[in-house]
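Report on the structure given below.
A single protein chain has been omitted from the complex, and every remaining protein chain is retained in its original position.
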Amino acid sequence: MATPHEEHTHAQRVSFYAKTLWVLMVLLVLTVAAGFVKMPDWLGIAVALTIAVSKATIVILNFMHVRFSSKLAWLFAGAGFFWLIIMFAFAFADYASRHWEPEQGW
Amino acid sequence: MSVREAELPLAEHRREVPHLGEQYETIEQQNDAYTIGMWAFIVQEVLFFGGLFAGYAVYRFKYLYEFVAAHHTLSIFFGTLNTFVLLVSSYTMARAVRAAMQQKHDKQLKYLLWTIFFASIFMVNKYFEYSEKYHAHLIPSYSYSAEKVIHYNHLKVENGMVDLGARKVTLEEFTGRTKLFFSFYFIMTGLHGLHVLAGIIVLAILAVRAYMDWVRKVPHADYMPVEMVGLYWHFVDIVWIFLFPLLYLMGGQ
Partner (left out) sequence: MATITAQTGTERVNYLNVRTTVASWLLTLDHKRIGILYLLGITFFFLLGSIAAAFIRLELSTPKGDLLSSDTYNKMFTLHGVIMIFLFLIPSIPASFGNFVLPMMIGARDVAFPRLNLLSWYFFMIGGLLAVIATVKGGIDTGWTFYTPYSSAFAKGEVSLAIIGVFLVGFSSIFTGINFLVTIHKMRAPGMTWFRLPLFVWAMYATSLIQVLGTPVVAITLLLVAVERSFGIGIFDPNRGGDPILFQHLFWFYSHPAVYIMILPAMGVISEVIATFSRRRVFGYHFVAFSSLAIAIIGFLVWGHHMFTTGQSIYAGIVFSFLTFLVAIPSAIKTFNWMATIWKGRVHWDAPMVYALGFLGLFVIGGLTGLHLASLATNVHLTDTYFVVAHFHYVMVGGAIMGYLAALHYWWPKMTGKMYPQSWAKLAALLVFVGFNLTFFPQFILGYMGMPRRYHSYPEEWWALNLLSSAGSSVLAVGYLLPAIYLTWSLKYGRIAEKNPWGARGLEWELVDTLPHPHNFERVPIVTRPAYDYAHPEEPTAIFPAPRPAYVGGGGKDG
């Protein structure tokens, strides 16, 4: 006695979730490997964050079903991370630019 | 939102989905509301943890060498293991949500239990990590000592000055700044651990409900609680996805 609404769930095939896990595992290996490569600090941060953001995106799209969700869910999900960036960017701008000030006289 | 003609009378709709709240007209509306409500909650959690990440970023920028030296004492083994365990737990959680959506309550219960299992492994690992730090006097309290950090990094200490290569700092500064690293380490991983713990408790409650739905062979159980807890759980996983490289890996080994 399935009612119409019951059929409209986000459930995917098992392979969808399994493949997602495999990709995440590969990215995990990359993460750890990158940690052992000697590189300048700023590059290390960039690489680490890029991989982490990729992992997070995959979890959000696939495991959290945002890929199949309404635009509103996308908007809410995006807004949180965007706001985080605002906080980082402006606070960091202060610290990073403090030493730009001319030492003596204009 | 679009208006559409429902195929069934409203009262009958309410009878067959008894978990429909009075303030809602259809189960779709309720489910949509819960989904974006949960996302709004996750958004504020992102900002909550975000403050800590921002603080960590600022101090790492200011005290790069001290922070790098301190982070070398973290166990990459446990960190990697924990990341692995949480990723797998996200998979089992997703499977549990899927089973709930298909009303397969036995599978739902099985995968919920697996998720609790992996989450518990995470917490056990945490215990090992923390107690190792405790014995090394790296917990930022009054008995903190930078000794282990100095020893681990083979740093030279002469006349009360620690040689960090690019610059020298006083032992006092070095102690204070490495202590700052560990403050952030424990607060961030500790807060995350609390979230894992809370998740385990909620998952246990869901497991009990899944069991009851299975035993009573409920045909149209509400799968939304499982999906919503799933969203929470994946978020907890994502926080760790960022914590691991930023705390354990960055700065080299």
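Here the chain labels run A and B in written order, and each chain numbers its own residues starting at 1.
The working rule: contacts are C-beta pairs under 8 Å (C-beta built on N, C-alpha and C of every residue); 3 or more make two chains touch, one makes a residue touch a chain.
Since the structure is predicted, the reported quantities are computational estimates derived from the model, not experimental observations.
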Residue, one of B:24, B:78, B:130 or B:211, that touches the chain absent here = B:24
Taking the entire complex into account, which one of B:176, B:225 or B:252 touches the absent chain?
-> B:176
Determine and list the chain A residues touching the chain excluded from the picture.
-> 72, 79-80, 83, 86-87, 90-91, 93-98, 100-101
Which residues does chain B use to touch the chain missing from this display?
-> 1-6, 8-10, 13, 21-26, 28-29, 32-33, 36-37, 40-41, 43-45, 47-52, 54-55, 58-59, 62-63, 140-142, 173, 176-177, 179-180, 183-184, 187
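Following the convention adopted for this analysis, only the chains that are shown with their structure count from here on.
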Between chain A and chain B, what is the separation of their C-alpha centroids in Å?
-> 14
Residues of chain B that touch chain A when the two form their complex | 7-8, 16-17, 26-28, 32, 35-36, 39-40, 42-44, 46-47, 50-51, 53-54, 57-58, 61-62, 64, 68, 76, 80, 83-84, 87-88, 90-91, 93-95, 97-98, 101-103, 219-220, 223, 227, 230-231, 234, 237-238, 241-242, 244-246, 248-253
Quick one: in the complex, what on chain A touches chain B?
-> 1, 3-6, 8-12, 14, 17-18, 20-21, 24-25, 28, 31-32, 34-39, 41, 44-45, 48-49, 51-52, 55-56, 59-60, 62-65, 69-70, 72-73, 76-77, 79-81, 83-84, 87-88, 91-92, 95-96
